[in-house]
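Got a structure for you, questions after.
The complex is shown incomplete by one protein chain, all other protein chains being positioned as in the whole.
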């Protein structure tokens, strides 16, 4: 299981949990697993998120590996100028 | 509507064109004469990107009617280099990386050249005030001012 | 829209009189902005820069006549003019960028009738006269009587300003103009102030004129401000009184460039600072 940290307003939609556990070995499995376990997160996940895995930020790459020890943090989808 | 026939000298070449009364010199340079080095950043004389020299004086070409140019002598950025030899200011702008996007560069070069022709030894403050009508949004002006000062110092050293 | 280039004042007057929608083009730095913004749509544009008498600065009866088509930059390069009326020349030099300086004129700045015109308070305290040509001949009018409201002048049909006359510089006199702008350049005055003074043999101020710009629809030539200086040496007490009088005289509005409170305060500050410069100049110290 991977511990995934949610930002505040997402936590409210995940039964108030700041951190949820998801069975996942890569980014795609993580995102799919989140929606399965917490359907209320779906609108935000569809609008897009960025995911910090061990301090590096990923937006899209499904195959990005995630280990059980990884620090995983969900972030609003980042934009730049 | 009948158009106005204007005969003028641009970058040492005799040039004539037809223009409407409401066309600016910048419109004619860009749209009729393909001299697109002068840029339109504001159309109101506030940014200096369209700066040219008319009879020795700096002018925003967006604030001059094309019809006014009859008999005048006009210099634009396209006339600044001599063939493949860059003007010293152009060379210094490259060496000092005094441009990022480059859209303000033609106007600033034309204005800086006119300054150095009048004042070969300007202070930093004089350069900054002379160029106050040429907006640059990329550089913070630092490298531009250095390039102008360095050109002036070099030119004095060579003289 | 037609474009005309008269070569004499008479031709210009005739063109102007013939067409109520005609506009005079001097430096064009205001007219072209308005044209582009669609605020004016003249039927004919009359370029006065081919009228030779309008393009020169000449000495006349100890004073200076500045043609209506003379750009500010030429005034700034005219050492003798600058020596006599540094405040007027500096005010003209503040109008816009180097590029604008190559085109903008005193007469244009005056006839554009902006409350914030930099050169106007300076000309007013210098006692400048505008020479007006029209269908009925020529007349001279005090500069402060030309603007009649925001964007409006007292010029009649077919009339145009052909030159500005700066009178002979009185003995032991000095003038100055300061304005406040948010940046160091390229702004319209939030407040402007011109001061001219003359000193008597004891070094006391015998005559003073103080004019405020951008704090009313037209320039304010303030006697109450002048009275705070006359008879004094321009000491701190007099200058503080001047500042208070200028603040009281200012009748500004709130707009995007400043608030009423700010403009009133700064009118006092500028009056004091300009007076110091004018007095120093009168003493020959600056």
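Which chain is which? They are A, B and C, in the order written, and residues in each are numbered from 1.
One rule holds for everything that comes next: a residue touches a chain if its C-beta (ideal position, glycine included) is under 8 Å from a C-beta of that chain, and two chains touch if they have at least 3 such contacts.
In this text, contacts and distances are computed from a predicted model.
> Match the chain absent from this complex view to the correct UniProt protein name in "Xanthine dehydrogenase family protein molybdopterin-binding subunit", "RimJ/RimL family protein N-acetyltransferase", "Hydrogenase-4 component E" or "Spore germination protein".
From the listed options "Xanthine dehydrogenase family protein molybdopterin-binding subunit", "RimJ/RimL family protein N-acetyltransferase", "Hydrogenase-4 component E" or "Spore germination protein", the omitted chain resolves to "Xanthine dehydrogenase family protein molybdopterin-binding subunit".
> As a test of the contact rule: which chains in view would the missing one touch?
Missing chain, whole complex, touching shown chains: A, B, C.
> Determine which one of B:16, B:55, B:95 or B:117 touches the chain that has been left out.
Per the contact definition at the top, the residue touching the missing chain is B:95.
> So which of B:47, B:67 or B:116 would be touching the chain we can't see?
Looking across B:47, B:67 or B:116, the contact with the absent chain belongs to B:47.
> Kindly note down the residues of chain B that lie in touch with the hidden chain.
These residues of chain B touch the chain that is not shown: 20, 22-23, 27, 30-31, 35-44, 46-47, 49, 76-78, 80-81, 86, 90, 93-97, 99-106, 109, 125, 127-129, 131-146.
> By the contact definition given up top, give the residues of chain C that touch the hidden chain.
These residues touch the chain not displayed: 37-38, 180, 182-188, 190, 256-259, 261-262, 265-266, 269.
> Of the residues in chain A, which ones touch the absent chain?
5, 7-10, 12-13, 18, 40, 43-44, 47, 52, 54-61, 64, 71, 73-76, 78-81
Simple rule for what comes next: only the chains that are shown with their structure count from here on.
> Centre to centre, by mean C-alpha position, how many angstrom separate chain A and chain C?
That pair's centroid distance is 67 Å.
> Could you grab the centroid distance between chain B and chain C? Build each centroid from C-alpha atoms only and quote it in angstrom.
29
> Taking the touch rule as given, give the residues of chain B at its contact with chain C in the complex, in rising order.
Residues in contact with chain C: 4, 20-22, 24, 43-46, 48, 51, 54, 57-60, 62-65, 67-68, 70, 111, 114-115, 129-134.
> Would you mind writing out the residues of chain C in touch with chain B in their complex?
So the residues of chain C touching chain B come out as 1-3, 5, 25, 28-29, 32-33, 35-36, 45, 47, 49, 71, 73, 96-103, 184-186.
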